[in-house]
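As you look at this complex, bear in mind that one protein chain is not there, while each of the others sits in place.
Residue numbering begins at 1 within each chain, and the chains themselves are lettered A and B in the order written.
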Amino acid sequence: MTARDDKPKLSRAHCLDLLRHMIRVRMFEDKCAELYTTEKIRGFLHLYDGEEAIAAGVIPVLQLRDRIVATYREHGHALVRGLPMANVMAEMYGKFEGVSAGRGGSMHLFDAETNFYGGNAIVGGGLPMATGLALADKMRAEKVVTVCFFGEGAAAEGEFHESLNLAALWSLPVLFVCENNCYAMGTALDRSESETDIHAKAACYQIETEAVDGMDVVAVEAAARRAVHSIRETDKPYFLECRTYRFRAHSMFDAQLYRDKAEVEEWRSKGPIVRFQGWLAKSGIAHPEDIEKIESDVKEEIEEAVAFAEAGSWEPVEKLTRWVYAERA
Amino acid sequence: MAKRIIKAETVQITYREAIRKAICEAMHQDERVFLMGEDVGRYGGCYAVTKGLLKEFGPERIRDTPLSESGFTGAGIGAAIGGMRPIVELMTVNFSLLAMDQILNNAATIRHMSGNQFGVPLVIRMATGAGRQLAAQHSHSLEGWYAHIPGIKVLAPATLEDARGMLWTALDDPDPVLIFENVMLYNMEGELPANAGPVNIEKAAIRREGRDISLITYGGSLWKTLEAAEALAREGIKAEVIDLRTLRPLDDTTIIASVAKTRRAVIVDEGWRSGSLASEIVTRIVEQAFWRLDGPIARVCSEEVPIPYPQHLEQAAIPQAEKVVAAAKNLLSK
Partner (left out) sequence: MAEFRMPSLGADMEAGTLTDWLVKAGDTVQRGDIIAVVETQKGAIEIEVFQEGVVEDFLVQQGTRVPVGTPLAIIRGELEEAPTAKPTLEAEPVGRREEEPVRQAARPVVALRRTEGELRASPAARKLAEELSVDLSLVTGTGPGGAIVAADVESAAEAAGAPARLKRPKAAETQKAIAAAMEHAKREIPHYYLSTTINLEPAMNWLEKTNAARAVPERLIHGVLYIKAMAQTLRNFPELNGYWVEGEFRHSEAIHTSIAISLRGGGLVAPALHDADRKDLDTLMGEFRDLVMRARAGKLRSSELSDATITITSLGEEGVDSVFPIIYPPQVAIVGVGTVVKRPWQEDDNVSVSRVVTLSLAGDHRVSNGHRGALFLRALGELLQQPKAL
């Protein structure tokens, strides 16, 4: 590890990595949309289109022993973190081979191996848990960072404030990452917050805080490196507000009556993949064949994942009531 | 040589002190154990349970929290997942409502939702019950609500042994355990073996044997029920008193064996009658011992009213020994 690991190194390999993460997530989400319309995936489906730069910028900065808490819009985070796509897809289908054994579905992806703590469907519900994970690490003097992703809608919940307060008061190694996509389901930020500057709220709790362009993967990575470095050095929490936009609806069943099509189109034109890919092409770092290879590799991976999910098994109904309590040896 | 009878050493102790001893012992035995809650440290605990512990264990392990029930209960959940064995003290069940989201949507469900990848070995202690004229917002008995939820365990220690011994077993459990301490019991004093240790958290206990009727109860109502049994005995009615001890899971075996023997039952439960834990027990008896019954089953619960402030009204609202006696005699009359 170099002394200055708080700055991104934009080598060709790394750039293609970042791009690959984002394209992989985008194409996966697109496939999920299709599978949802044909009723292969059921329940609720919340897609990450437009926000890929945040997961791609933050998560690779972490180490395997760091912990991640996310929301119901967590497919991108799971994939970037390294949960196998096939098992994630199987979970979406509800198959036993899914990451949560099919029991959770789209909103509850969990993985012990990669310290991935969901997948939480209660807005704001993951923040207290993140402070607790950090508390455990601190009490045992483990040098671990807990990253907690949530949307700006959580800023209205009491648990947001309670958690920020606790993290600051007890000096807990939490990186709070607010993915501010301007809409909490159908409610625009200025209709629900008297103070719309989210990271300013965190500052009120005496937390080191930053706002960053969430559509710029390099900016996000840079901010994430600064934040993680700071937490590891100071053992104090950090707050990152990433300003982004959600290209698709809140979930599949959303007529988007609350926003303008023109607004969506405008953000699409400034989207993370469009911008980064454009810049890479312009600077000669990436060539068309690189993009093609990424896309075809991902396409293949997705097809295999779908086939795996299709072929997966349904947990027998007799096992219904297992895993409510720990099974006795 | 005459046999020397060695009397086991006992100590005079209160319910509150028994819990304190249990916490102390757990924290000495296992460095993963720590306690957090409102005013547990400097203040010494709302009910003085944790008095002196801050000095003994320090502020990291006896951790005062801000008034953030949801926040610090969720933190307890996270800490438990992360490898600690936290004891979260929610001042009373009345305030636990602010933490219900964390308890139900996280603590109770994470093992299942994650496909058994993560468990939550968390203990939550709360005071519960009425009797100190604290009025409607400070007098609830909601342990029956919690007993409704799959994924957690719910205990109600009513005796000194259980106050002393349930905590360790609960801390050892890989799943969340809620312990309800009735406010009227904290001052209860008695003798306890000096070497009292952990007790099981799965079985109900027969506190008094009898043949004529089963009186089934838990927590603060146990002592009123025993009083009732004594009064009934003076009239020639031999009542059997069962202390449930664990409200989830319920110990069907002990309950059913008793009712099968006596053929009659009164359930005493400080929750409100409608949708009470008592209703659940009545149903289980009907399901499993119908053919043994010699009459309907009675419940003595709190009346359908928010707990009032004046003493005479508060006492009229909650179960009393006289009500249990009347209910029992009614079932045994022609």
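Here, a contact is a pair of C-beta atoms (placed from the backbone, for glycine too) under 8 Å apart; a residue touches a chain by one contact, two chains touch by 3 or more.
Everything numeric here is computed off the predicted structure, so don't read it as measured data.
Undergrad: For the chain left out of this view, which of A:F110, A:F308 or A:Y325 touches it?
TA: From the options A:F110, A:F308 or A:Y325, the contact with the absent chain belongs to A:F308.
Undergrad: Could you please point out the chain A residues that touch the chain left off the display?
TA: Within chain A, the residues touching the omitted chain are 30, 33-34, 36-39, 42-44, 97, 249, 251-257, 299-300, 303-304, 307-308, 310-314, 316-318, 320.
Just so it is clear, only the chains that are shown with their structure count from here on.
Undergrad: How many Å are there between the centre of chain A and the centre of chain B, using C-alpha atoms for each centre?
TA: The mean C-alpha positions of chain A and chain B differ by 41 Å.
Undergrad: Quick check: in the complex, which residue numbers of chain A touch chain B?
TA: Interface residues on chain A, with respect to chain B: 67, 98-104, 108, 110-112, 117-122, 125, 127-137, 139-140, 146, 158-159, 162-163, 165-166, 169-170, 321-327.
Undergrad: Taking the touch rule as given, give the residues of chain B at its contact with chain A in the complex, in rising order.
TA: It is residues 34, 60, 63, 65-66, 68, 70-84, 86, 101-102, 105-106, 110-119, 150-151, 153, 174-175 of chain B that touch chain A.
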